[in-house]
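Yeah, one chain of the complex is gone here, protein chain that is, but the others are all in their spots.
So that you can tell them apart, the chains are marked A and B in the order they are listed, and the count of residues begins at 1 in each.
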Amino acid sequence: MTTPQLEISGLIKRFGGLTALNSVDLSIGQGELVGLIGPNGSGKTTLLNIVSGYYPADGGTIRHSGTSVLGKAPHQLARQGIGRSFQITKLFKRLTVLENMLVAGLSDGTTSRAAATERAMGLLADLRLERLAHERAASLSGGQGKLLEFARVMMLEPEIILLDEPFGGVHPELKRFMHERIAAWNAAGVTIILISHDMGSIFELCARVVTLSYGDIICDGTPDETRNDPAVLDAYLGEQHG
Amino acid sequence: MSLLAIFEQALNGMIVSSFYALAALGLAIIFGVLRVVNFAHGEFYMLGGYAYFMALSALGLPPVLGLVVAAAALAIFGALVEWLLIRPVYDGRADRPEEYSIMITFALSILLLNLANSLFGPWPRRPEPLFRGRIEIGELIVSGDRLAAAGVAVILITALLLGLRYTWTGRAVRAVSQNREAAEIFGISVTRVGMLAFAVGAALAGLAGALMGPVFNVVPPMGVIPVIKAYVIVVLGGLGSIPGAIIGAIILGQVESFATILIPDPSRALAYKDAYGLVLLIAILLLRPQGLFGTQDRRA
Partner (left out) sequence: MTPQRARTLALGVLLAGFAVLPLLLGDYWIYTLTIGFYYAILAASWALLVGYVGRISFAQAAMAGLGGYASALGVQHLGLPPVLGLGLAVLVSGALGLAIGWLTLRLHGAYLGLTTIAFAEILRITATAEYGLTEGSRGLQVAPLLTGGSRTEYYYLLLGVTAGCLVLMGLLLRSRLGLFFQSIREDEDGAASLGVNVTLWKMVAFAISSAFAGLAGGLYGHFVQLITPSMMSLQEMGIVLAMAVIGGFHNVLFAALGGVALQVLLEALRELGEWRLVAFGLVTLLVLRLMPNGIFGAAVATIAARMRRNGGDE
């Protein structure tokens, strides 16, 4: 059996008296596309923030291809192949779209500017942004901003990408295009963890769906299994009152 | 050190604390409501000193009315500054609001300092104090002007705290400090409260300047040192926290009062007097950025 791409075991996170993650175990293999769902406050973004190095953990381990992730800074993990996006995009607004890409492309300190630019233009073309390469990121629409964040993450040539609510506030046509890109990257071998409230997208894209509720994994299965799991239904109904 | 000397230092510390607290409270209210650190606060304090001096020397008013004039003049000035310069910070007109607020108030402080130099000249002025003479408490002798000024400061602080607690306006100020959005939903005009907070903050600085003017002279750079103390205090107490500012003032007054007598070489001790607070400021910001009494704020 091969080592999983990402192996989380016994992960604990507390904020004061509140337990955000209650000994979470999760193993994700290379090339998987996993949906991570759960009601508000269930710990999804907390989990993502720990895996990407933004929060320290209070217990447990996380291994990426066998090496420990905990204790490493976000930039180290980014260079080590764990890329992420943010729920609210964190674009460099006063830099151009291309410069946004180059930050990621040059952060390893060795790639030449010419090589990084070429790669960036290719990715921008993939995401239909090449026309805007020399515009300031501030001038992008919300949806274009989401695409730029995708493109920046891909500049890292990541092994895993963690996408936090990529479809929030995106119109349906663009969402379709994003689905296509996510599926294509996954098909090219990138492991993807997708957090979303958009069940339609999750069930369509992901073969495996993990449900968190109050810091516990309450379901880990196919979309069908998840849909029919009474615990998942309870978790959502308890919060949303139908 | 004799017991008397200890008492004397402690009392000196308390007197100094009351002025510091007055200036620091203004800073705390402005920060609480607007999330702006007013880097021109020291110059507001200085202008208060001059307003008091002018009221007494040019208008011939009695000292008590001089205080009223200083407070009113600075309140109007503060409201104007808020309207002209500070409003872009929160109405979306400034591109990078925090950077803008820091630079604009810092630039304002330099402008006001130079303006005072041009208008009033660099010479020190000494307006009439509230009260002359000395007061003896047992063997302790305190000069009356200081004690009277401290007494007025304590009364003003008490009035302010009661006002914040029991008047509608005071509650609106506290509401906006705690949660801007919620306050807006409940029909509080954030713009109006912002202007009010700036006016009140400026008036408090002005009053502190007016009270201190007769004790330490009125001169253009008179606000530079006290404002740094006010920063130390609000950082000590947690930026924007009003009880924190008062406790911070008490701590700083005592630290300065006692630290001075710990260095044997007297001229050096005097030269370093103003550095203790700064060291305290750095230590607090590095170790506990939310202040001793402030609430946890991840992004300092």
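In the analysis below, contacts are C-beta pairs under 8 Å (C-beta built on N, C-alpha and C of every residue); 3 or more make two chains touch, one makes a residue touch a chain.
What you see is a predicted model, and the numbers here were worked out from it, not measured in a lab.
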Can you tell me which of B:A55, B:V173, B:V193 or B:L281 touches the chain that was removed from the display? B:L281
Of the residues listed, A:A78, A:L140, A:L194 or A:V232, which one is in contact with the missing chain? A:A78
Specify the residue from the set B:L85, B:L161 or B:V215 that touches the hidden chain. B:L85
Interface with the unshown chain - residue positions in chain A: 52-54, 73-75, 78-79, 83-86, 90-95, 99, 102-104, 106-109, 113, 152-153, 155-156
Can you name the residues of chain B that touch the chain not displayed here? 36-37, 39, 85, 88, 94-96, 98-104, 106-115, 117-118, 221, 224, 228, 231-232, 235, 239, 268, 271-272, 274-275, 278-279, 281-282, 285-286, 289, 299-300
